[in-house]
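In this view, the complex is presented without one of its protein chains, the others remaining in place.
As written, the chain order gives the labels A and B, with residue 1 at the start of each chain.
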Amino acid sequence: MRVMSEEAKISRRKFIAGTVAATIAGIVVGAGGTYAAFAGARAPEKTVTTTVTKTVTTTVTAASPTITPTGAIPSGPIKLGVITIFTGPGAMLFDPGFKALEIEVEKINAQGGILGRKIELVVKDSGGKPDVCVDHFKRLVTEEKVDYITVGATSAEACAIAPVVEESNVLTIIQEGTATKLFEEVDTSPKYVFRIANYDALDAISHAIAIHQAWPDAKKFAVIGADYVWGHDEWNIITTVLKKLVPDMEIVAEAWPPLFSTDYSAHISKVLAAKPDVVELCLWGGDLVTCIKQGTGYGLFKQCRVSSVTGGEYVWGVGMECPDGILCSTRYYFLYPPWDRWHINKEFNEEFHRRYPDVHGGYPGFNCNSAYTVIHALKLAIEKAYTMTGRWPETEEIIATMENLMIPTPGGYRYFRKEDHQMLGYAISGFTKVSAEYGFAILDPVWAVPPEEMAPPPGKKWKEWVESW
Amino acid sequence: MDGLFYGSILYLVASGLTLIFGVANILNLAHGAFYMLGAYVAAILIKLMIGTPYTVIAFPLAAVIVGLTGIAIERGFIKWIYEKDYTYQLLLTFGLSLVLSDAVRITFGTEPMYVTKLYAHAGAIDVLGNPYPVYNLIVIGLAFLIGCLLWLMMSKTRVGKVIRACALDREMSEGIGINTSRVFALAFFIGTALAGISGALVVPQSAAMLGIDADALIQSFIVIVIGGVGSMKGALIGSLIIGLIRAFGIALFPEIELAIAYLVMAIVLLVRPQGLFGREYRAA
Partner (left out) sequence: MKAKIGWTTNRLHSFAGITISLVALFCIPLLGSSYYDFLFSLALIYSMWALGYNFLLGYTGLLSFGHGAFFGLGAYTVAILVTKFSFKPFLPVIGIAVLATAFLGAVIGYLCVRYTEVYFALLTLAFSMFFYALVFKLYYWTGGSDGIGIRPPDLFGLRFSAIEYPAHYYYITLAFFLISVYIGWRIVNSPFGKALQAIRDNPLKAEAIGIPVRRYKWYAFIISTAYSGLAGALYAPLFGHVVPDLFHFLFAGEVLFATLLGGYTIFLGPIVGGIVFTVAKRYITAVTIYWPLVLGALLVAVTLFFPQGIVGTTYSLLRRKIGIKGGE
């Protein structure tokens, strides 16, 4: 273990030294302008792409809490349909997110709701099943007549529901459901569908770049990945990017345990036998925890460097036994932006921790940030549209507003890309380091990359994008 | 070596399933739910006791709690359908599995429950130059021990003889004065306790989480079919075979490893429906 932390220290130092100059050729896109509004919240020494020039053109319209509705506001509450996952293995991801949504809705309602209308949640459990999800959606629209809908969805659910949404004309905000193909193939010009979480291609591209920056000498890569579309897709994108960055890289081993396995010993042995430089763990939830625990027993972390594309919050489950120096990426990290620099994040975390000290390790995860964003994006868009229309805005007006909105979220400012309704947020990476204060491994150092420089531009598929570098 | 650990856990789950089938002639579809219950109960107990020397008791205690739940469910529900068509038996246990696994979710929440310290503190030893977790060795040893105890109990003790008599011919056993109802309850206790202990043993190196029930159930189906439905020896051999298929499958043919196990199950059923060690099957 001591050997490991030495290594980690070295690589971390190397990394920090390298970051200032480390702008990856070809990925500098000048779209980061709007981010200047938030540039101050980023720790400069930990920022990868500090050389990007930014101009201050803020589009932020802070909703003033003093709006007093004067125009025609319908009486009665706003009905927000919520389809999410409370049963089955997916629940561990979406149940905390729903708790965060409840907290925010209570808070908004306590302050008088949106333009004086209280928010009422109509909650359904899909169990992660696409057919149930579609069924709930239809029922919510036609029978329960909700105004707007948010779906905490798996990839399959998102792909199944998007076409139904587009024909139902109901504003629907998807949390997670991060399949790259949602906006690349299934719903290429979305109108009513919005998606909050950073999607798979963005996660994988930023993670691959982080791997290369952290360990530029790594050539031999291996994966232990969850055997379903997500695992394979992420690995495919990661290796494509790495191939671009390290032309002589090779994939030495691949092991694909099924989802929710309890035993990874054979997979770990297989990967170790190939003597890779870096092992990527394309796993999430309990799977990642199990694999890290068992990896420790098999000496995985002594023999190679390990990275994980979603690791950030899942390593909490390993507790104080988590090895230091695992390179983890995530879509939102509870300590980023740092609490002293970003009040929303502090407040959000403290509130969640106060109410649910035992849920999800006691701190909100990326789905909690998504859930927060759903309700606040809706609130901001409605209030802003109202200032223009002077009455309760139509769905289409809310959509038009939402397409041009900067939304302050616990994870920093985020916005929906107008063209494909994909929200972009910081791509976060960092090295694990056990923290006695929290009782689990936190990411330290942690750094964030503006997504514009990573994400495929609208209308471009990830493969074309990576190959165009 | 890797297959051995997996096989050990599988053996414990499957031997419980096969025992219940062998004695009470019921294919218990709720078996996976008992396994999951064992994992959650153990996680709670270990968390309560961690740091004290009593932590080890958490495992047998979890098994007993699950076993008692098993008896309660057998007395409350399953008891009434021994005489009925197998269709109802399958359906009832299927319904019970839904109820039980949802009850687990309602009681313990949707969060996976992790247990730290135990697995890491057991450490690792060198096997042929590679580190191997000691915890796995303990589990393998324990599975072996439990297997021996079961065998001793079934073949040497009076209880075992009574159980075997019941399994062979229920009416005849009743005729010679055996309280078969009580024997069935006992079988359920042992069977579900086995599911419980295997769930408990998985916790330190993995987690108690939702969804592990279905996988455990299907895997043990494969095992008992290969070994022979109702045969304890078969469960042992079956789980070793599946453990090996898995270890080699991951190394050699990862793309179809999952499908291969099902295919083996189907082929065994077709060629030798009684399994490798089952009682003879009389085709209709």
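The working rule: a contact is a pair of C-beta atoms (placed from the backbone, for glycine too) under 8 Å apart; a residue touches a chain by one contact, two chains touch by 3 or more.
Keep in mind that what you see is a predicted model, and the values were worked out from it rather than measured.
Asker: Can you tell me which of A:Glu104, A:Asp125 or A:Glu234 touches the chain that was removed from the display?
Answerer: Of these options, the touching residue for the absent chain is A:Asp125.
Asker: If I consider the whole complex, including the chain that's not displayed, which of A:Pro74, A:Gly116 or A:Pro163 touches that chain?
Answerer: Residue touching the chain left out of view: A:Pro163.
Asker: Write the list of subunit A residues that the hidden chain touches.
Answerer: On the subunit A side, contact with the omitted chain comes from 86-87, 123-125, 127, 129-132, 134-136, 138-139, 141-143, 155-156, 159-160, 163-164, 167-168, 179, 181, 186, 227-230, 232.
Asker: Against the chain that's been left off, what residues of subunit B make contact? List them.
Answerer: 21, 27, 77, 80-81, 84, 86-88, 90-92, 94-103, 106, 214, 218, 221-222, 225, 229, 255-256, 258-259, 262-263, 265-266, 269-270, 273, 281, 283-284
Note that in this section only the chains that are shown with their structure count from here on.
Asker: Averaging only over C-alpha atoms, locate the centres of subunit A and subunit B and give their separation in whole Å.
Answerer: Centres of subunit A and subunit B (C-alpha means) sit 38 Å apart.
Asker: Which part of subunit A faces subunit B closely enough to touch in the complex?
Answerer: 86-89, 91-92, 95-96, 227, 254-258, 260-263, 265-267, 269-270, 272, 285-286, 289-290, 293-294, 296-299, 302, 317-321, 358-360
Asker: Hey, which residues of subunit B end up touching subunit A in the complex?
Answerer: Listed in rising order, the residues are 1-3, 5-6, 9, 102, 105, 109-112, 114, 116-117, 119-120, 124, 130-136, 202, 205-207, 209-212, 215, 246-247, 250-251, 254, 258.
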